[in-house]
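Removed: one protein chain of the complex. Kept in place: all other protein chains.
Lettered A and B in written order, each chain numbered from 1.
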């Protein structure tokens, strides 16, 4: 199985699929091709949320604002999974989530001169992902095209500050429903469900699911990723709470 | 074969696919993940139009504004097809269309405590659809996790009023081209093709296909679903006719 993720929109992902299907007939699964453009952090976040639900697979990830520069092409083993993509940190958080740091190994992929300097997804990463799939994760150490490396870009997410009566964190992403996903761990709400918390000083009800408030009403909940989420039942939480990606939010729980 | 439909946008459907592929290696086919958000009626309409073109399959449908509430999780047998989704009526119109009322049976799915209260698509419905696929529609009566039930939410579409010289109906959906699809049966146009009808009193040509009028011109036609459609050749019918979902329209055919 080989999954594909990118910020390419359409139709560029199809060229990657063609390049893969020239080399393997494995199952292809699209994860997303509409990650926010050239936003490595958002892609890293979503991959970490989604890929752990897959069985072992090769995951091709191309969110690559540095295409054409000398940033390396990486293959990463994460337990029984493999990840292929640019060395900009997009692969590390999900690799750790899939297998734990001790089971993560990175390899620089030796690539011949690609056809284009602007579409390495098609000309470098897709063929490499197909080769990784055919070789198997066990072959990384046996094939000359893969060179072990420890010198890779990492990316971590900011941590929320959690105190007894408040937690201060950041909006990491806003999903398509308008839910503002923070980095505040959902645990902080556990005693507050059914009551209220404050969000930047304003009171808001805390509920386990959206429909626990009337349509159009704000709520603070824990999303499927386990983080605190600012939401509106059948509406957009980002607009109602007036927050956007990168904004600091303080959740008061006293 | 297992089809997937939702209003999730991206990338949440990928988490459902991973959860399914942990449990079955059957073919997955995306129907749509951009149904109007939390609009059960629109999803019910489109599913009824599209799924009957498929061979027998398990159809996973997650348009679920009541996620987290005590609405049931359903598996529905419709002839040789199976449908899995929330008990909010989204499954019934297509089930009737697939197999006829007499061949429709509903079962409540017994689910363990799901990981999240906000993403039952991933934690409840996708695993259930995979299990239904592996068990086969014939196994509904044999497995303890499926409990027959007649107490399910239904959903019907409003019927148009058809008289000799006019039909009054409602705009059910607007498709991506801007075609306003009504509930008025296409039959009312059969004698009018090549001539004109009135739409809310204004005259408009009636044609069998879009390109029978010049680009930018309005027409009244019968869409692929068999209903009267208000359209513009190479343009948007909803804007030209000034209609939106839920609006009443009267087609005069005298």
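Everything below uses one rule, namely that a contact is a pair of C-beta atoms (placed from the backbone, for glycine too) under 8 Å apart; a residue touches a chain by one contact, two chains touch by 3 or more.
Quick caveat, the model's predicted, so the values are computed rather than measured.
Undergrad: Considering the whole complex, not just the chains shown, which residues of subunit A touch the missing one?
TA: Against the left-out chain, subunit A lists 8-12, 14-15, 17-19, 21-22, 25, 28, 37-38, 65-69, 115-119, 122-123.
Undergrad: Which residues does subunit B use to touch the chain missing from this display?
TA: 1, 3, 5, 27, 29-35, 46, 49-55, 175-177, 208-212, 221-224, 226, 229, 233-234
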